[in-house]
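As structure tokens, the structure follows; a few thoughts come after it.
A single protein chain has been omitted; all remaining protein chains appear in their positions.
Here the chain labels run A and B in written order, and each chain numbers its own residues starting at 1.
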Amino acid sequence: MDFFIQQIASGLTSGAIYACVALGLVMIYVSTDHINFAQGEMAMFATYLAWAMINAGVPYWIAFGLTIAVAFFGGLFIQRVILKPLEHAPVLALVVCFIALLSIFNAIAGMIWSYTIKQFPSPFPSHDLFGNGLVSVQQLGVVGVTLVMLGLLTVFFRFTTLGLAMRAAAQNPASARLMGVRVAWMLALGWGLAASIGAIAGMLVAPIVFLDPNMMNGILVYGFASALVGGIGNPMGAVAGGFIVGVLENLVGSYVIGNELKLSFALVVVVGVLLLKPAGLFGRVIVRRV
Amino acid sequence: MVALLEAKALSAWHGPIRGLYELDLTVEQGGVTALLGANGAGKTTTLRALCNMVRRAGTTTFQGVDISRRSTEDIVRMGVAHVPEGRGTFVALTVEENLRLALHTRRDKAAAMRDRDLVFGYFPILQERLHQQAGTLSGGEQQMLAIGRALMLAPKLMLLDEPSFGLAPLIVREIFRILRQINEHEHVSMLIVEQNAALALDLADTVYLLETGKVVTSGPSALIQNDEALRKSYLGY
Partner (left out) sequence: MTANWANKRGVGAGALLAWAGLALLPLIGFITENTSFDYYMYMGQSMLIYAIAVLGLNLLIGFNGQISLGHSAFFALGAYTTAILMNFGGWPYWATLPVAAVVCFLAGLAFGFPALKLEGHYLALATFTLAIAMPQLLKYKAIAGWTGGVGGVLLDKPDPPEWTGLSADQFLYYLCLFCAMVLFWLVFNLLRGRSGRAIMAIRDHTMAASTMGIDIARYKTVAFGISAGITGIAGALSAITVAYVAPDSFTLQLSISFLVGLVVGGIASLPGCLIGGAFIVLVQNSAQSISDWMKGTFALRYDVPAWAIYGVLLLALMYVLPDGIAGGCARIRAWWTTRGRREAQ
């Protein structure tokens, strides 16, 4: 039983991280209809920036905030400068572009910081929550940060007019323009947010898996799986999907297939959801009367 | 009277295909101008060209300012509200969110809240449907919502593209009555595209008749209403 609870706890922890990655993917998908294959490497790169700052003596939380800000402008930049010219390009060109970004980020991180793994500090103590060895403060912290972020995003999209404008631009760009919304900037904003969220995911996961340029490879795949499970256009769904996938992965890993096939499990989830339930578990069907 | 909107030699293209040929068009301050013509005459294209939504040439001035090269968003922000063909409803947003979207571009939040009450005054049904997903509204309600959204922008000029499209005659008459009120009480000038020529001629003071991207004739609506030959050949009644 204890083992089971531990598995659930660690499943929720990884689930929280998958949820962050999935949220970033959803953010970009919703605003531009693209699936960003570079999301993982962008997060990894941002995490290295945080690592460099912390190493230079910047206090953790300041580095945390700064990294989020830098990632935001980085995402904005990528959309405005690199992706803008490909606005009307076919899907293949975009996929190639994302793959190119993935390679570039990976290579540059390896070039500057080398491929040896690095320790990344955690802001949370690693000791037990109740002293019974089941749940650690660290795990609670990771889940907490994710939930807080989800809360902030929900407030942003529900209650601010900027968030509303972003949703409108994603749904019906032509009509949004006629309401005076600068649609191009809304897309860039979506990328900026996605990059920030990704940075958070990277900084949360780095203390657990250690920092290296390929750190996000597998996690990105789980992020895809989570986003798909939740319905790729739905932020709440993405988070729920993250937790579901995280827990399932741990249970399936410990009780059924062993830890060495976890990525194949993600593959099965991805292909399975795409085939059987493309709208995901929580994909909201939009009623439309013509 | 002073010209609020003035287009000179307006041309437009859809990809390689030309849709408009050097059109001249004026909307007077406070006036209602109607743009009539058969299907495919280029009415929608004209409205889109005025807002820079298609590739176009020629000059457009709004309140004396050249807007030929402004972006659609900027033109809207200057006070041109375009109620598009097909209503442009944000189907997944609620009615309230559809209306609140205008606050994104407005600084005077208090005035915006007054405008919201104004919209509810004209279209009480929207207040009843406030938290309903806009995609579930009926066609007539969506048309009211589209006009409501435009009103929320506190426009000086409204471009209306077939507000009667697909609606029952009773609702059409109701909407035209409200449009007249908006024109008179809120001092919003209008450029209206319509298939329903009789109603449009009633509402408008000036009319342009369009055929295959060119103006066939234009003038005060009373004149055109009384010109039987013109009416028979172009307006079909």
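Criterion: a contact is a pair of C-beta atoms (placed from the backbone, for glycine too) under 8 Å apart; a residue touches a chain by one contact, two chains touch by 3 or more.
Since this is a predicted model, take the numbers as computed values, not measurements.
*Asks:* List the neighbours, among the chains on screen, of the chain that has been left out.
*Replies:* A
*Asks:* Return the single residue from A:Ile8, A:Ile35 or A:Ala52 that touches the missing chain.
*Replies:* Selected residue, touching the omitted chain: A:Ile35.
*Asks:* Could you tell me which of A:Leu178, A:Ala201, A:Val221 or A:Val252 touches the chain that is not displayed?
*Replies:* A:Val221
*Asks:* Using the definition of touch stated at the top, determine which of A:Ile5, A:Ala69 or A:Ile82 touches the missing chain.
*Replies:* A:Ile82
*Asks:* What subunit A residues would touch the chain not displayed?
*Replies:* Touch set of subunit A with respect to the missing chain: 33-35, 37, 82, 85-86, 89, 91-97, 99-104, 106-108, 110-112, 217-218, 220-221, 224-225, 258, 260-264, 266-267, 270-271, 274-275, 278.
The definition used in the following text is that only the chains that are shown with their structure count from here on.
*Asks:* Residues of subunit B touching subunit A in their complex?
*Replies:* Against subunit A, the touching part of subunit B is residues 51, 53, 71-73, 76-77, 81-82, 84, 88-93, 97, 100-105, 133, 135-139, 142, 149, 153.
*Asks:* Sort out for me which residues of subunit A touch subunit B in the complex.
*Replies:* 161-162, 164-165, 167-168, 171-172, 174-183, 284, 286-289
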